[in-house]
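A single protein chain has been omitted; all remaining protein chains appear in their positions.
Then we have chain A:
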Amino acid sequence: MEIKEVSFSYHRKKKLLEQLSLTIPQGCTTAIIGPNGSGKSTLLGVLAANYAPSSGTVILDGQDLSRYKTREVARKLAVVHQHNTAPGDLTVEKLASFGRLPHRALLVPEREADREALEWALECTDLQDKRQKPLAELSGGERQRVWLALALTQKTPILFLDEPTTYLDIFYQYEMLDLIQRLGQEHSLTVVMVLHDINQAIHYSDHLIAMKDGQVVLEGAPEEIITAESVKSIYGVDVVVRKEQETGLYIIPVKKKKIESSKLRQKKIDKI
């Protein structure tokens, strides 16, 4: 996917996205990071054809995204939204089966391909035993997996996730991210996800896009673009960037005063 000089705004005065141009590498996992209100989710919305850009074009498989039919888009890309609502008595299986809607007419009975896709999605998300359970009985982590299953059932080559780890505790956060990573690798999906946690973005993406004030400020491999300076310039937070054998590259936020008074100051000062 490619976007060319895309701008987007709700109001005339404030532009949420300004003249954005970038390429989403195919078959890789791309993470979008940036402070609140930087336009991360808006960018995802434009990529997913939920928002029509006010100017510029989004190219999907060589064709302008706006020229696709809604149903065709739904066969090419699936989206897991940040906040989802559904009736509590809806069962896992029923909700996940909605993912077949782009592939069949409304009143046409299920085909073999529909059942296979559903089985595959439930298997991937480890929900086979819970298929008859209503959503109200699931844990937060399970519920998020159901929404992922819904997207997987669409069987699209592209998968978008808007902050897939919010509302989850750390166990489910990593469970979810591991699952997304595994799926992406096994089925060579193009995954684009908005993440808040920079460390998670570093660990779970091949390609990183950093946004600020509606513009892309940095783009590239996580190891290359994450530095104390770049994080400071994007978020305005002082961090220490470390790399260890066991953990890979990671950042830790630090308070400025603390650093100054710290004995470690001299060791790190060059980095900050």
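By definition in this document, a residue touches a chain if its C-beta (ideal position, glycine included) is under 8 Å from a C-beta of that chain, and two chains touch if they have at least 3 such contacts; residues count from 1.
Just so we're on the same page, contacts and distances are computed from a predicted model.
Asks: When one chain of this assembly is omitted, its UniProt record names it as which of these: "Probable heme-iron transport system permease protein IsdF", "ComX pheromone", "Sulfur reduction protein DsrE" or "Menaquinol:cytochrome c reductase cytochrome b subunit"?
Replies: Options "Probable heme-iron transport system permease protein IsdF", "ComX pheromone", "Sulfur reduction protein DsrE" or "Menaquinol:cytochrome c reductase cytochrome b subunit" considered; the missing chain's recorded name is "Probable heme-iron transport system permease protein IsdF".
Asks: Which residue from A:3, A:46 or A:78 sits in contact with the chain not drawn here?
Replies: A:78
Asks: Looking at the whole complex, which of A:35, A:134 or A:157 touches the chain that is not displayed?
Replies: Only one of A:35, A:134 or A:157 touches the chain omitted from view, namely A:134.
Asks: Return the single residue from A:99, A:164 or A:184 that touches the missing chain.
Replies: With A:99, A:164 or A:184 as choices, the missing chain is touched by A:99.
Asks: In the full complex, which residues of chain A touch the absent chain?
Replies: With respect to the unshown chain, the touching residues of chain A are 45, 48-50, 70-75, 77-79, 81, 84-91, 94, 98-99, 101-102, 106-107, 132-134, 136-137, 154.
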